[in-house]
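Removed from the display is one protein chain of the complex; every other protein chain stays in position.
The chains carry the letters A, B and C, assigned in the order they are written, with residues numbered from 1 in each.
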Amino acid sequence: MPAASTSTAVSATGRGGNLRDWARAAYAAVREETERRVAPLSDEDQLIQSMADASPAKWHRAHTTWFFEQFLLVPQVPGYEPFDERFAFLFNSYYVSAGPRHERPRRGLITRPTVAEVGRYRAHVDAAMARLLAEADEATLDAIAPVIEIGLNHEQQHQELMLTDILHGFAHNPTDPVYAAAWRLPAPVGGDAVKVPGGIYRIGHEGQGFSFDNEAPNHQVLIHPVAIGPLITNGEWLAFMQAGGYRDPLLWLSDGWATVQREGWDAPGYWRQVDGRWFQMTLAGMQPIDPAAAVCHVSYYEADAYARFAGKDLPTEQEWEVAVAGGLPDAFGIVWQWTRSAYGAYPGYRPVPGALGEYNGKFMVNQLVLRGSSVATPDGHERLTYRNFFYPHHRWQFTGLRLTEYAR
Amino acid sequence: MPAASTSTAVSATGRGGNLRDWARAAYAAVREETERRVAPLSDEDQLIQSMADASPAKWHRAHTTWFFEQFLLVPQVPGYEPFDERFAFLFNSYYVSAGPRHERPRRGLITRPTVAEVGRYRAHVDAAMARLLAEADEATLDAIAPVIEIGLNHEQQHQELMLTDILHGFAHNPTDPVYAAAWRLPAPVGGDAVKVPGGIYRIGHEGQGFSFDNEAPNHQVLIHPVAIGPLITNGEWLAFMQAGGYRDPLLWLSDGWATVQREGWDAPGYWRQVDGRWFQMTLAGMQPIDPAAAVCHVSYYEADAYARFAGKDLPTEQEWEVAVAGGLPDAFGIVWQWTRSAYGAYPGYRPVPGALGEYNGKFMVNQLVLRGSSVATPDGHERLTYRNFFYPHHRWQFTGLRLTEYAR
Amino acid sequence: MPAASTSTAVSATGRGGNLRDWARAAYAAVREETERRVAPLSDEDQLIQSMADASPAKWHRAHTTWFFEQFLLVPQVPGYEPFDERFAFLFNSYYVSAGPRHERPRRGLITRPTVAEVGRYRAHVDAAMARLLAEADEATLDAIAPVIEIGLNHEQQHQELMLTDILHGFAHNPTDPVYAAAWRLPAPVGGDAVKVPGGIYRIGHEGQGFSFDNEAPNHQVLIHPVAIGPLITNGEWLAFMQAGGYRDPLLWLSDGWATVQREGWDAPGYWRQVDGRWFQMTLAGMQPIDPAAAVCHVSYYEADAYARFAGKDLPTEQEWEVAVAGGLPDAFGIVWQWTRSAYGAYPGYRPVPGALGEYNGKFMVNQLVLRGSSVATPDGHERLTYRNFFYPHHRWQFTGLRLTEYAR
Partner (left out) sequence: MPAASTSTAVSATGRGGNLRDWARAAYAAVREETERRVAPLSDEDQLIQSMADASPAKWHRAHTTWFFEQFLLVPQVPGYEPFDERFAFLFNSYYVSAGPRHERPRRGLITRPTVAEVGRYRAHVDAAMARLLAEADEATLDAIAPVIEIGLNHEQQHQELMLTDILHGFAHNPTDPVYAAAWRLPAPVGGDAVKVPGGIYRIGHEGQGFSFDNEAPNHQVLIHPVAIGPLITNGEWLAFMQAGGYRDPLLWLSDGWATVQREGWDAPGYWRQVDGRWFQMTLAGMQPIDPAAAVCHVSYYEADAYARFAGKDLPTEQEWEVAVAGGLPDAFGIVWQWTRSAYGAYPGYRPVPGALGEYNGKFMVNQLVLRGSSVATPDGHERLTYRNFFYPHHRWQFTGLRLTEYAR
């Protein structure tokens, strides 16, 4: 994943007293959540990769495990033997510093190691981690806590991707498989636009608790007076469609219009019209469109076109953060919200040195920032300063939007 | 598969007396062979599709089953209910007449129906076929025997593909999985070139026993005096490589040279050099090259370049058939042998009407004929008049060559 | 150009007495014809290359000139200085033996040397050739006559391409430029099918007069009794279109149908429907379709589909040659005629050694033989044994078809 963000629940810095207790509990909780998410999937389901941007569930499980092996067990446990020497090649994702990697678009061909072997790999690493956490002295614990923390946050990011990737895979199956029959997108509370007075604010992570490096440094920003509205709903989106929104080039960014034509888009991702009614492929299979729900699986190009249609703007990420700090609702747990801010470095940003520093800085071009979190984000992983980012044509994530108007 | 050929073992026309007995035995034997070939594969192994030309093992199992359901059970059994209405869409391959089909390159994404469900599908159809074969009256048996025969030959073709396709998939796995540790290519007997006197011969299928439509009509051909040599070996191929065969454009067809450069070919398919020694990925995993074995996994482009290097020719399919009828050894069971004959219609050929007639005729351009059979061909499926065909860049089949010289 | 063939008019072997006179006259005649064909073109017209398969007229003029410089002046004239050292790189086409070449698809970017400089290049080489032909002694003349002959035939091939390539370029211009207002396709004489009795015939070039190497050796072929019909007309093609010929996949080769869908073909090349009437872009600009004229600019895929629609076959090249030797009309000067013979080597064929031997042999895969000649073929270049060849999707040449039926 292009990196995203994290949490209080697993935050080592949020711990009250005992670092060892925190680490053991947080490690167990996050690792279990991964297994919980994979439980409805068969071995075959865990193998598929339906596009280069997605990865097999089995790969997510192994890659997040490799992270702990590579960055904690190998350097910290004397005599630790990797479970399988070949896994570093297979399950490294993009850490150039950590050595060569298997080609990303071919992950779906790796039938061996099997799902069962990956399960054993996870158990092996979990046992070694348990020993490490039990036996490490206090100084070691202090030293490794930040790496544990980043490893757990990293695994939580992949937990979200496990859902978006399997939905993408299932959407290619004409039989419309169901991941979880009861799955629904939470309803937004909606409400009026919230006014943000102009002025100088501080944004970015302040150093309390965990964050990714791209959220720092905390710094001053100048905000122009703006009103920021609620999540756009399916009902509003249907009105856009009925007004010919997908057929009018004047509403679209030039690159967006090229995408609409090349891809044949005429509705958000996973929407399908059957006998005049709109449905959407979801983790609960094909479901009728609920007009009151937040629109989901729209790309930046679509979000931008909708804003032009509405005569408004997408918020900047600075406006979003200030507004949410001030109480804007529906920010978390429904859909990630596109901002019009290109993903880049905050003033004075420097990547962390070493392999972990590759994580965020090298993606700072061609992508747009999304803020908040989604229904697929693990509990406790969301954060006010979190900066998620995707390419403008991407829409397989749980992505929606809200709009702003500048005061006149 | 571009269609190929068949057998005596399953030939309804080869039967001595009882048509019902033949049909039940042949049906059981062929269907069991499919399951025998898939036995070493996990559910995950059965799902992968490593290129558009290949198909998942699970798909082969379901597609060959659909053939019997579509062309025998549905038309012949009153009230027969298809096992699953959606399978016609998923498991039809190229019969335009039989309705729309799932996109070929996406077969590897179909995790559901699962391997287990496909097993149940096979059992369901086998049971229905057993009833049909038990209860059909003599007239019906006579009428359906040709369709059973084609269905069994069709399944045998897919049996060969199951092996070539899984080898292709495994070859993409850096861990070099083993399908069957004892697997080896049979050794050729070799020997001198065999002289074929010039003259008029008859080739093509005569109407005794099963054949595909492209083997007919039996017709006269004029053969020029020619000597046809033994299978080319790995040792000979290594000499070609050492002489710079893969680096000299003057040895190659223009399209072949473009392929060599685009693909970076410097050896036959699945060959890999480790510390100066050559290995080949096989169904038994990585194995050292045996200089005495027949060269395998060469494309037509490579076969043609080798012929130019040797100052000889590839045989025409007519020369091959006449020579093998006269006793040329190693024709069957090792490697398919490229001929220089473009795949086309025999004089007076007309496709069978209806869906089954789509089978062969529509591939009669851009492909070259291969003759004989390979180690992966099921017993009894080979035939003197059999015409296999592949594109000139294809080399994932078990393909080799022999050379000819015209008398002077 | 995929190489094709030539003539009596420029044949050194057809000469009565004086070899020097013949050479000077033939050289002058062919070189002038090139200039005559380019006369209606502006400098800009001479530069465009509308696809990788086509070349700019200026390039054709320079490339054919380079041939004489490279293969005659440099080896035969002591102290000859190439007009410009860089031209060997720019104007070599595919002779690997003759050194590196400029990339084919970028020929349309070579604004310098200018059209005027290319004119000077031609004059320079023509003057040097005139001196060579005036001053060479008899032994030299005998030695170089075959190279002159191949050079002139080569230039004639490019003369045909100059017309097909400029038509392709003009067809991309929304203003429908006119090359020659009076241009028309000659009318066919039509007539009934001509019966060819079965038996053994000889085909291929016999050694009298010039031919390309691919026309040899003359050899025996076995012909099955067949009747070969007249050129198919636009009127017949319109009936095919009205019967839904371009929309029925069962009429098409599998690769052909993929091409129809990818390219959106619904009529022959350069056809365009305006207000319900069909027109074709020609060298005389847009012209209404004449139902009595031979259909032109059809690909092999279309020719094959038409044959299936008609329940007949395309002829083999052997059948075509035997029939034309026996008097079949309309063989030359209207449209090249697709045969169903894949382009390959005659039995015993060996390419000429050296650079000139690259000419034909390396294209012997993936292409189909066309026989006869077209309206664009220079006078005297056509020949009974001539084997032209193109890929099955090609249709920018002047290509049509006739059909055969086997006796029953």
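In this text, a contact is a pair of C-beta atoms (placed from the backbone, for glycine too) under 8 Å apart; a residue touches a chain by one contact, two chains touch by 3 or more.
A quick note: this is a predicted structure, and the numbers were derived from the prediction, not measured.
Chemist: The complex has one chain that is not drawn here; which of the drawn chains does it touch?
Modeler: The omitted chain makes contact with A, C across the full complex.
Chemist: Looking at A:W66, A:F210, A:F363 or A:W396, which makes contact with the chain not pictured?
Modeler: Residue touching the chain left out of view: A:F363.
Chemist: One chain isn't shown here. Among A:L253, A:A310 or A:V352, which residue touches it?
Modeler: With A:L253, A:A310 or A:V352 as choices, the missing chain is touched by A:L253.
Chemist: Can you work out which residue in C:S97, C:T111 or C:T140 touches the chain that's missing from view?
Modeler: Of the listed residues, the one touching the omitted chain is C:T111.
Chemist: Quickly run down the residues of subunit A that touch the omitted chain.
Modeler: These residues of subunit A touch the chain that is not shown: 94, 96-97, 200, 219-222, 224, 226, 249-250, 252-257, 300-301, 304, 313, 316, 340-342, 344-345, 347-348, 358, 362-366, 368, 392, 406.
Chemist: Touching the missing chain, which residues of subunit C?
Modeler: 42-48, 50, 86, 89-90, 102, 106, 108-115, 169, 172-175, 177
Simple rule for what comes next: only the chains that are shown with their structure count from here on.
Chemist: Sort the chain contact graph into one of these: line, ring, star, complete or other.
Modeler: line
Chemist: When subunit A meets its copy subunit B, do both sides use mostly the same residue numbers (more than half shared) or mostly different ones?
Modeler: Same: when the shared numbers are divided by all numbers used, the fraction is over half.
Chemist: With centres defined as the mean C-alpha position, give me the subunit B-subunit C separation in Å.
Modeler: Going by mean C-alpha positions, subunit B sits 37 Å from subunit C.
Chemist: Starting from the mean Cα coordinates of subunit A and subunit C, work out the distance between those two points in Å.
Modeler: Here the centre of subunit C sits 59 Å away from the centre of subunit A.
Chemist: Nearest whole angstrom, what separates the Cα centre of subunit A from the Cα centre of subunit B?
Modeler: Whole-Å distance between the two chain centres: 46.
Chemist: Identify all positions of subunit C at which a residue touches two or more other chains, and write them in rising order.
Modeler: none
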